[in-house]
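Before we start, here is the structure in question, set down as structure tokens.
In this view, the complex is presented without one of its protein chains, the others remaining in place.
Coming up: chain A.
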Amino acid sequence: MTAATKLTAPEAPVTSEGPAPVRIRGLSKTYRVGFFLNKQVKALQGLDLDIAPGQVYGLLGPNGAGKSTTIKILMGLVRASQGEALLFGESPDRPHVRRQVGFLPENPSLYEYLTGREFVTLAGRIFGLSGQELDQRVTRVLGEVGMGRASDLQIRRYSKGMVQRTALAQALISQPRLLVLDEPTSGLDPLGRRQMRDIILAEREKGTTILFCTHIISDVEALCDRVAVLVGGKRVQEGSVQELVSARTPSVELVVHGLPLEQLQALGFTYEHAQQLDSRVRLRVPDADAHRLLQAVIAQGGRVSSLQPARFSLEDLFLEAMQKAGGQTVGGEIQ
């Protein structure tokens, strides 16, 4: 299994602004499954993570990578098998720690017999708010998520997007210092996704630390300061989006006409990507090989219609990380 790559992770968890909002060391979780609980699924295996104040931190990975398990341990929904997970330097089980955290789970489910306003008010009361302050905050957060007008309808009449927004409103009611979002844009239409992104960016402007997990790479690229890629319960990459992408060897993409893919493969070059498209072949090679390949193609009677630098995207990084991890895409390690 590939060892975790740490490019520039912060060394000191305690900053001038206090303890790190999230600090995870050696976190492991093993689920027992099967009728006799005799099988084990390793959902997390020795995860380390530090999130500094004010960061938007993305957990990226395929289904079953351990993203949601990490978040559930931080939110006290799942007990860790080993290791420690701290919020603001303390156990997540402590009520005064939880008061500083807002949580939006994946596909949130709310009490359907309540109206949106009643649900957010209930959440506010659990956070210890009351009276006029509570009423004002409820009205404000419902307005912020675009639910001001529909807040007096029962939740059972809401669409999925409306439920997601109301769930986000209840996460914001306590004005949290840390916002934990599990797949916040899944199931939303393009407008809803855009609005959700805007809300996350607005929270970042306020200085809120945000941890969110997703498998939608464009969201990570648009929102995150730092990213950790999880595969099979292990962290395989960690760093800022820019660092992760620019740290790659530059490569060049060529489109070749007049030569079949087999003939190009016989030239002896190592291709990062090779694809036959009708009468063309799209190739990606390291920058250092580009000149020699160009000459070889022309010598073989081929024609190059396009040659441009290839941008290494987070998606490439993600796919590469999965390949290195043995192509494991779903679930943890099963024993």
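Heads up, the rule we're going with is that contacts are C-beta pairs under 8 Å (C-beta built on N, C-alpha and C of every residue); 3 or more make two chains touch, one makes a residue touch a chain; residues count from 1.
We take it that contacts and distances are computed from a predicted model.
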{"item": "Protein name (UniProt record) of the chain left out of view, among \"Xanthine dehydrogenase small subunit\", \"PAP2 superfamily protein\", \"ABC transporter permease\" or \"Ubiquinone biosynthesis accessory factor UbiJ\"", "value": "\"ABC transporter permease\""}
{"item": "Candidate in contact with the missing chain, chosen from A:Leu77, A:Leu201, A:Ile298 or A:Leu319", "value": "A:Leu77"}
{"item": "Listed residues A:Lys39, A:Arg125 or A:Arg157, member touching the removed chain", "value": "A:Arg125"}
{"item": "Residue among A:Phe103, A:Tyr158, A:Phe212 or A:Phe318 touching the omitted chain", "value": "A:Phe103"}
{"item": "Contact footprint on chain A, counting only the chain that is left out", "value": "31, 72, 75-79, 93, 95-99, 101, 103, 105, 107-111, 113-114, 122-123, 125-128, 130, 167, 170"}
